[in-house]
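One structure below.
In this view, the complex is presented without one of its protein chains, the others remaining in place.
To keep things simple, chains are lettered A, B and C as they appear, and every chain counts its residues starting from 1.
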Amino acid sequence: MEVLRTGVIGAGRIGKIHGENIARFIPQSRLEGLADIHLGAEQEAWARGLGARIVSKEPEELLADPAIDAVIICSSTDTHADFIIAAAGAGKQVFCEKPIDLSAAKVRTALEAVKNAGVKLQIGFNRRFDHNFRRIREHTLAGEIGQVQVVKITSRDPAPPSPAYVAASGGIFIDMMIHDFDMARFQAGSEITEVYAAGAVLVDPEIGRAGDIDTAMVTLRFASGAIGVIDNSRKAVYGYDQRVEVFGSRGAALAENDLPNTVKLYTEDAVTGEKPLYFFLERYRQAFVDEMISFTESILHNKSVAVSGEDGLENMYAALAAGKSLKEKRPVLIDEVRV
Amino acid sequence: MEVLRTGVIGAGRIGKIHGENIARFIPQSRLEGLADIHLGAEQEAWARGLGARIVSKEPEELLADPAIDAVIICSSTDTHADFIIAAAGAGKQVFCEKPIDLSAAKVRTALEAVKNAGVKLQIGFNRRFDHNFRRIREHTLAGEIGQVQVVKITSRDPAPPSPAYVAASGGIFIDMMIHDFDMARFQAGSEITEVYAAGAVLVDPEIGRAGDIDTAMVTLRFASGAIGVIDNSRKAVYGYDQRVEVFGSRGAALAENDLPNTVKLYTEDAVTGEKPLYFFLERYRQAFVDEMISFTESILHNKSVAVSGEDGLENMYAALAAGKSLKEKRPVLIDEVRV
Amino acid sequence: MEVLRTGVIGAGRIGKIHGENIARFIPQSRLEGLADIHLGAEQEAWARGLGARIVSKEPEELLADPAIDAVIICSSTDTHADFIIAAAGAGKQVFCEKPIDLSAAKVRTALEAVKNAGVKLQIGFNRRFDHNFRRIREHTLAGEIGQVQVVKITSRDPAPPSPAYVAASGGIFIDMMIHDFDMARFQAGSEITEVYAAGAVLVDPEIGRAGDIDTAMVTLRFASGAIGVIDNSRKAVYGYDQRVEVFGSRGAALAENDLPNTVKLYTEDAVTGEKPLYFFLERYRQAFVDEMISFTESILHNKSVAVSGEDGLENMYAALAAGKSLKEKRPVLIDEVRV
Partner (left out) sequence: MEVLRTGVIGAGRIGKIHGENIARFIPQSRLEGLADIHLGAEQEAWARGLGARIVSKEPEELLADPAIDAVIICSSTDTHADFIIAAAGAGKQVFCEKPIDLSAAKVRTALEAVKNAGVKLQIGFNRRFDHNFRRIREHTLAGEIGQVQVVKITSRDPAPPSPAYVAASGGIFIDMMIHDFDMARFQAGSEITEVYAAGAVLVDPEIGRAGDIDTAMVTLRFASGAIGVIDNSRKAVYGYDQRVEVFGSRGAALAENDLPNTVKLYTEDAVTGEKPLYFFLERYRQAFVDEMISFTESILHNKSVAVSGEDGLENMYAALAAGKSLKEKRPVLIDEVRV
């Protein structure tokens, strides 16, 4: 196989990003088809413009097409597991956006199907491919940090989602911090064994009324003995705050935010520079490309995927344990929530 | 009173710092006397060279001298409370190094004595006077950060103390993190109400055998509703790591480490700069001067001290609660440890 | 006109960059044709892959095709002027790489042809579109810098070209510093009136034997009264060093280099970060896209181009004056070299 022929399921924001990346920036991948149950004229034109052969309201059409090697699942979360199962059953390679499902049991069922079908499954934890965070991991792997002792992650969104979104999101741990659990496991090179979650409603009382929190501080313990902390806020007025720090026996590595430019303005009042890149579309633009290149090469060269379904499941467990910790006001072992 | 006439009790490392600062850098203060029960020739010469009139092995001599307005208690921790009580009884103003005592009950007794005597007591939490951390607080007070939501403190020493020191120290929370509890309360502008401590022995197994930990991550809740986190390590190979971050509804302020110079070296391999200033003597050199100026002015102008005995007690409670949390593996309310 | 149909002349390194940018990143532009007198199979496949309809060894074919609106001239410098004249004669809009020609007289002839034909001509001074340098200019235009008093430009290449290249290049002022003359004029918002050039052969004696210098420091005077300086080196071992500083009556703006990531590594030895992005392909990747978007929109919406043929001519004069200054060891007025 020289080129991976892909079909994208779901033409929302993230589906379009993947579709464009596949069609424009990844020579060894091709956008063969797009399916969206709410397909509209604008989306159809977009897909055709990118060279898609099949444009349909029926995802099954992609699964049934023998000329499609892999599907990229970007539909709503509640459909992820079923599409994974169906795609695996059709012998397709699978890339699925996170989270796989809000139910860990359902995630396990989907992973079973993937395993039985012998196909590959990569989950869309794109931040592992970020140039900054990847560089920290490289330092660790090169031994420059020594034994990892502490992992610290700051992750704040520029603006909170609507209360309606929050109510359906599964909560801050599954909707937002799940990315950070993945980053923590990636940077520690070890599984999370216990979490303790402190949280508060400080940004928007509506979020509290929707049964969620908007500010969270979660302490982590890793199997390696290292400890960690993640802090999330739904609203940083200065933009998307995404920083990681890994501290160890031989050193530490810190990633600062990315800025739109390096200019500093010196005036009578102060020295002023740019705020961080606004949100994930800007900050992780290249990471989205790089995760898809990684997936493509895993298939073409029959290598392990960089972020497996099991990673998705472990991240889910951490999120569930954090929710339990917040509710029960005590540290919770990951083993308590495993199914 | 135009000049504060001070007597220093204890001529160890910190006593010498205060003595020199008083004699050289604070025109409105004078080093009138020094007392150290282990007084040696070198210390005597040092004190005489700074103009001390009384140099003695008997701290009581300083307390009995009517020409001494204030004492600076820099002796070993187990003597602090008794000297405070004696000094207050003698009508002296008191500056005392932290911690006041390892027993909260004894701290309360000392504070009672101070209160009854109507003298002032300032505790040596010097970091409040640091140029960086003070600047963050100014931003908060100016409203530029809005409502404080999250306080994050990183505090790592360049090298661990000896196991013998550790065994007598009262443990990492009282010996080391107590500074950070003070900083957290200072920056939050609110009292800590609950802590959760995770800890590990990752630096030196001897520290573990001495019954302590060397790596700690403590989650804080404040009365204001804000949350916080402090991480401590006994050993950062790159030097003294002292950073503070305050995040709020209108912005955030971050203090980076101080460096010995601003030079960047660009070579074929990398861009290289200096490590942080090595340890507290270098990093907080000016803060030690500024806390003594603040104490001096509080007395001369009859103003409240910047760091009160009650601050010392609250910091102690936080440390005790952290110890209890670590032991009992659960979040602990400060009220549980109050005496 | 909704889409600009372009033909690229010359499929070397820069021709390929423009071709790919047009085909992939600029929806309102289309790669209609490619012509290269040395066209090979690899280049033909590349152009076809990007959707080019005409792929030829005859640039005239592009000029003769009525379905081509604009040509992008990326051939060797000695052919630029003739292609501009031919393209203008054929009524095509023209984008031409810098320099237009090594002879100012020939440049003027080409500009005359463009003027007579009533077409637009944009010259490839891509750095004006750089996110950093553009931001400085925005600060100036917003009045935040006040009256511009000093412009400082540092511009160093990571490795010197071959002596053979140097011998045919027209020399460092025309080959390399011409970009900086353009940047200086752009940032000053004023024409250069006088230059003084100091130079040396410090990098490679072969460059000296080829009749050129490899290290240069050129002082500028602008019509506005501002002064400036540009320093060039053919070899900075740490990579492509591209910095600009504008200083004025109300402030200053400084652009630092771009880095591949923001990670800092703290070790026992030092704090280490990344070197600047290696060379112009990495550093100006987005600027090449943005200059082509700017050209496209100038044509589609009939606006002035951002970098005119006259800009190219003024930059050339500055380069010629610098050469004369170096040779005659005196400041040289731009008027002395105008033709």
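Quick note on the criterion: contacts are C-beta pairs under 8 Å (C-beta built on N, C-alpha and C of every residue); 3 or more make two chains touch, one makes a residue touch a chain.
Predicted, not measured: the structure shown is a model, and the values here were computed from it.
A.B. asks: Please provide the labels of all shown chains that the missing chain touches.
C.D. replies: So, taking every chain into account, the missing one touches A, B, C.
A.B. asks: Considering the whole complex, which of B:212, B:258 or B:314 touches the chain not shown?
C.D. replies: Of the listed residues, the one touching the omitted chain is B:258.
A.B. asks: Which listed residue, C:56, C:233, C:272 or C:296, touches the chain dropped from view?
C.D. replies: Candidates C:56, C:233, C:272 or C:296; residue touching the omitted chain: C:233.
A.B. asks: If I consider the whole complex, including the chain that's not displayed, which of A:53, A:275 or A:330 touches that chain?
C.D. replies: A:275
A.B. asks: Need a quick check: the contact residues on subunit B for the chain that isn't drawn.
C.D. replies: Residues 24-25, 131-132, 135-136, 139, 144-145, 250-258, 260-268, 274 of subunit B touch the chain that is not shown.
A.B. asks: Applying the definition given at the start, please give the residues of subunit A touching the unseen chain.
C.D. replies: 236-238, 241, 266-275
A.B. asks: I need the residue numbers on subunit C that touch the omitted chain, in ascending order.
C.D. replies: Considering the whole complex, subunit C reaches the absent chain at 146-147, 149-150, 152, 154, 156, 196, 198-200, 202-203, 215, 217, 219, 221, 225-229, 231, 233, 235-238, 241, 247, 249-252, 329-331.
Here is the rule we go by: only the chains that are shown with their structure count from here on.
A.B. asks: List the centre-to-centre spacing of subunit A and subunit C in whole Å, with centres computed as mean CA coordinates.
C.D. replies: Taking the mean C-alpha position of each chain, the two centres sit 40 Å apart.
A.B. asks: Averaged over CA atoms, how far is the centre of subunit B from the centre of subunit C? Could you give it in whole Å?
C.D. replies: From the centre of subunit B to the centre of subunit C is 58 Å.
A.B. asks: Which subunit C residues sit where two or more other chains touch them?
C.D. replies: Residues 266-268, 274.
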